[in-house]
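Here the complex is missing a single protein chain, while all its other protein chains stay put.
A and B are the chain letters, set down in written order, and residue numbers restart from 1 in every chain.
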Amino acid sequence: MKSESNLAAQAAENLKKIRETKPLVHNVTNFVVMNFTANVLLAAGASPVMAHAENEVEEMVSFAKALVLNIGTLDDAWIASMVKAGKQATALGVPIILDPVGAGATKLRTEAAKRILAETRVALVRGNASEILALGGGAAKTKGVDAADSVDAAAERATGLARELGVPVAITGPVDFITDGRRVLRVANGHPLMGCVTGTGCGATAIIGAFAGVDSDPVSAAATALAYYGLAGEYAADGAAGPGSFMIRFLDALHALTSEEILHGAKIREG
Amino acid sequence: MKSESNLAAQAAENLKKIRETKPLVHNVTNFVVMNFTANVLLAAGASPVMAHAENEVEEMVSFAKALVLNIGTLDDAWIASMVKAGKQATALGVPIILDPVGAGATKLRTEAAKRILAETRVALVRGNASEILALGGGAAKTKGVDAADSVDAAAERATGLARELGVPVAITGPVDFITDGRRVLRVANGHPLMGCVTGTGCGATAIIGAFAGVDSDPVSAAATALAYYGLAGEYAADGAAGPGSFMIRFLDALHALTSEEILHGAKIREG
Partner (left out) sequence: MKSESNLAAQAAENLKKIRETKPLVHNVTNFVVMNFTANVLLAAGASPVMAHAENEVEEMVSFAKALVLNIGTLDDAWIASMVKAGKQATALGVPIILDPVGAGATKLRTEAAKRILAETRVALVRGNASEILALGGGAAKTKGVDAADSVDAAAERATGLARELGVPVAITGPVDFITDGRRVLRVANGHPLMGCVTGTGCGATAIIGAFAGVDSDPVSAAATALAYYGLAGEYAADGAAGPGSFMIRFLDALHALTSEEILHGAKIREG
């Protein structure tokens, strides 16, 4: 799969803007991935901030170019903060990217994701196939926080789901699938080792946040972000001895990747 | 020390099962090591999930093959969640592995560990010498979360302690000591650099969780897990320039180690 040339150019352009403007990405995210997420955003050239207190999130999000909400280790206080941050982001027009980690696995997670979707204006949801299917009320096969559904199975229903929710969705897997219910983009960048490191999915969501901070179309922001992120994974895997060295090489690659390399390496296509 | 051949074979067999069945290990663990623990479990082939909300843990643990409770950064809400998760695991027969980080250092930690032991059916406790001694009411020399007692000193009392608690114990150190009060196993795998990286003890407990998910005998699950984990430490240390590169090589080694290598490299003996 080669990239539609205009989408590859958009990917290169978005990355250039991130490095020039260093968009502040406000994350209310889970404990497991906070460090990795911050390092992923810094390596890309963005400026990460983590803040979760109910009496702080509204102020913090007002400086941000994007808000990333991730329910990977949540409890009631964090849900309240996410909704509060999300409402403020909605009021200010700051794009919200939602990562419904483990939706479908427990009632708390499924309902938290649905509540955020209902009470705030989410720009895009990024999840694995099972998590995305769980948002539609379908019978998803989630096992903990790992997907048990294929991207293909989810993609079939994702277009309808995006329309139903009124929110674009990105399903990541061997080939990523992004749709707003009408337009469909697929991204074939990535490497299997990404599944052996915790937080690579959450990091993808955060990178979509950075791209959404410089690209007002959530569908192209997500597709170009995932092409950049997946391409860094391909570069990192080349020579990695396992998941540890892959993780380190991945941060190096996110930092080193040039717009020129993305122009040639992005594998995004329409439909 | 060479391995009793049946125990080395059991280690190889357990690892094979983990890679084939990818047991879900539910962790209620501390903030410091969440990322490393998840990466250790993924590298081994298991499927980690972190969930701590009181209104979620019962549902999450019902999918799990093992529950790991780690008190490394606790407060009252987390203790309540650990007990709730532990009670559900007890009811469902899910093996619970307890890591009493810092027991003996503060009253909160000692009492939390004792409460978990009293209110749930723990399959095995893994700690350093000081932490294990603290559970018996003895005068342990804990300094923060690092051991100030030798494994030998603790081993002398561990057999009685395991009987008294009715719970097998694993004391890790230069030579690990595992006992259920009758049988005693010792594991001589490992490397001093493991003590220079935070979370290697907590990671050992999580790996015991994964092994307990495929081996119903907690004593052999712990000994085989520690042999695998320590052997990965030996491989990682060879060529490491310090604790940073060791940590990365360690994740690579956990992922790369073959059943054949464990068969030959495990150093487990009876008595």
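Note that in this section a contact is a pair of C-beta atoms (placed from the backbone, for glycine too) under 8 Å apart; a residue touches a chain by one contact, two chains touch by 3 or more.
These numbers come from a predicted model, not from an experiment.
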Out of B:8, B:40, B:74 or B:219, which is the one that touches the chain we can't see? B:74
Even though one chain is not shown, chain A touches it at residues 24, 26, 31, 34-35, 38-39, 42-43, 47-56, 59-60, 63-64, 77, 247-256
Missing-chain contacts mapped onto chain B: 30-33, 35-36, 72-76, 102, 105-109, 143-146, 196-199, 241-245, 247-248
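Methods note: only the chains that are shown with their structure count from here on.
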What angle of turn lays chain A on top of chain B when you fit their CA atoms, given in steps of 5 degrees? 120
